[in-house]
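Apart from one protein chain that is not included, each protein chain of the complex appears where it belongs.
So that you can tell them apart, the chains are marked A and B in the order they are listed, and the count of residues begins at 1 in each.
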Amino acid sequence: MSRSLTTPAASRLPLLAAALVAAPVLVGAGYAILASLGLAGPGQAANGMLDASRWHFVLSSRSTWWSIGWSLQVAIISTALATLGAVVVAAAFSTSTRADRWARGVATLPLPVPHLVAAASALLVLGQSGLLARIGYALGLVQTPADMPPLVYDAPGVGLMLTLAWKEWTFLALVAIAVRGSIGDLYDETATGLGARTWTRWRLVTWPLLWRGLLPSVIAVFVFALGSYEAAVLLAPVQPAPLPVLTMERFADPALARRGDAYVLALLALGIAALAVGLHEWSRARWSRLHTDTTRGASS
Amino acid sequence: MESRPVVASAHRHDAWCIVVTTRLPAPHLLRPIALLALVLFSLGPMLLLVLQSFAFGWRWPTLWPDTLQLDAWRNVSSGTLGRGLFTSAGLAIATTCAAVLFALPIARGMATLPRPWSHIAAALVFLPVAAPPIALGAGLHVVALQLGVAGSWSGVWLAHCVPAVGYATLVLTGVLSTRDARDEEVARTLGASAVHRWRYVLLPQLRGALTEAAAVAFLVSWAQVALTLLVGGGAVRALPIEVLALVRAGQETEAAVGAVLLVLPAMLALSALRRGAARV
Partner (left out) sequence: MTHTITLSVRALHVPFGHEQGLADISFDVASGERLVLLGPSGEGKTTLLRAIAGLVPVSSGHVLVRHREVTQTAPEVRNVVYLHQVPVLFPHLRVRDNVAFPLTVRGVARRQRDAQVQPLLERLGLAALPDRLPHALSGGQRHRVALARALAAQPAVLLLDEPLAALDPALRADVRHAIEEAHAVSDAALVLVTHDLEDAARLGDRVAVLLQRRIAQCAAPAELFARPATLEVLRLLGVHTELSGVVLAPDVAQTALGHVPIVATSAPVGAAITVGLRASVLEISAITEGPADHVGATGRVVSVQHAPSGPLVRVRVATQELLVPVPGVPSWLRLGVQVHVQLRDDARHEPFPAYPC
């Protein structure tokens, strides 16, 4: 880390700047609190009095927790799938041969594809009259679109899971490749010299390090999957609605009084995100401590 | 990794031990198959969209559209997609400029923070990135109302800047904190002023990182849906909004055109970025 050239008092300034970056979120959250209590925004009570009824309604309504649970489940599974795929790519195409480098490039090419586009193509592929169904027809497994098991708008949210996994897999693959590269071959070599065979080396040395380096990104991917609106709105079932979709519905609810619900839900989502941010930073700090310090020289 | 014939026997099945534990057929067959699967998996969905964008009628159960034509594409400039493209481009460019301008000094400052302040700062910067856009948008909408910019282009632009600055700062912090800043000390003792140091020492080294930060900020704004919807209130018709509407309306070909328009610039930018990084 570079040495500070500033005086102690001024050296806290960057912290302030970072707070400035987070400020809109906090200010927004603040206003959301006000709006959820009927003190601001479209649901503002005419008499300007605090109204906690929306909180009560949302927190006690079963559909809220059903939505949250469903969203969490989809996010967890899609993140797990993406992680698995990323690790496979990083491990399988890890050398510096032309083919491997090309493979890594291809695997990370879909990185800039927006969630919306991924969801749109998912509809084309996974829909009941989509590509998979048509391939099924060609193979004689499916006769009509109705024969195709529904992968979109389905209760378990398989299509959504696959789409999120596809999108996040490329990002995680990129990180996994970078982490694998930064781990380097020294530990592997040392383990070899100490008698460890291929699988043991992976299990005891490479994988634990890869996981610790990957964890911050896995947490980030989880949060992104949880918060994705456009993929959810295109692929998820109507009931239970994923959290972002539910929030949007309430936000645009014709009954103005119920719009306060949207802010409550938004705050719940922000709370989960804040928790994830904390976990993310903790795991990132742990990794940088583990990794950078051991590449220092031998003199202490 | 140079070739290691002596260690080949121990290393050859390295990668595949993780994927399969049973006896493998000839490994030289497995790799091309895996590569093919990778290509289909990564690029297949995109290619399908491209195909759909040229389709006029695509009945069940054919694997190829009934007819291919350019109509949907020709209508871009005159229709909602064209306007959406224009709006999005403007928003994205404006967001990129603001994001990079803010992110650079912030990231530079953050790199000088000692622990544990550096961790707190990193968490703060990550917050707008991690915040679900719908949740963020709900709050920002109220802010926009207070500021009087709700439903306007500037309101949406400001909203886009919130996550964009966060992303750009994260990218730049990564590079700046691992950089050896002693070259700035040297420049100082050689008589270089702050402006000189920025121009001759810092910026040349940061070119790659700045490009990456700009690309990320651009993408954040370009692909943004939730913030545009919530803060723009449906009045600001960015390209993703139009595409979303087309998909929900079931207009598959037009939606596919919009989707390709969404993806293409982003992919081109990314590959240019990579080639630039590789050259450096």
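The definition used in the following text is that a contact is a pair of C-beta atoms (placed from the backbone, for glycine too) under 8 Å apart; a residue touches a chain by one contact, two chains touch by 3 or more.
Model, not experiment: these values are computed from the prediction.
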(request) Touching the absent chain in the whole complex: find that residue among A:Leu84, A:Leu141 or A:Leu204. (result) A:Leu204
(request) Go through chain A and note every residue touching the omitted chain. (result) 186-187, 189-197, 200, 204-205, 208-209, 212, 289-291, 293-294, 297-300
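Please note the rule applied: only the chains that are shown with their structure count from here on.
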(message) Just the number, please: Cα centre separation of chain A and chain B in whole Å.
(response) 14
(request) Using the touch rule from the top, collect the residues of chain A that touch chain B in their complex. (result) 1-6, 11-15, 17-22, 24-32, 34-35, 40-41, 87-89, 91-96, 99, 103, 105-107, 109-125, 129, 131, 133-135, 137-138, 144-145, 166, 170, 185, 192, 197-199, 202, 220, 223-224, 226-230, 233-234, 243-244, 247-248, 251, 262-263, 265-267, 269-270, 273-274, 276-278, 280-281, 284-285
(request) State the interface residues of chain B toward chain A in the complex, per the touch definition above. (result) 1, 7, 10-11, 13-19, 31, 34-35, 38-39, 41-46, 48-49, 52, 60-63, 102, 105-106, 108-115, 117-136, 138-143, 145-146, 162, 165-166, 169, 176-177, 179-182, 184-185, 219, 222-223, 225-226, 229-230, 240, 243-244, 247-248, 252, 255-256, 259, 262-263, 266-267, 269-271, 274
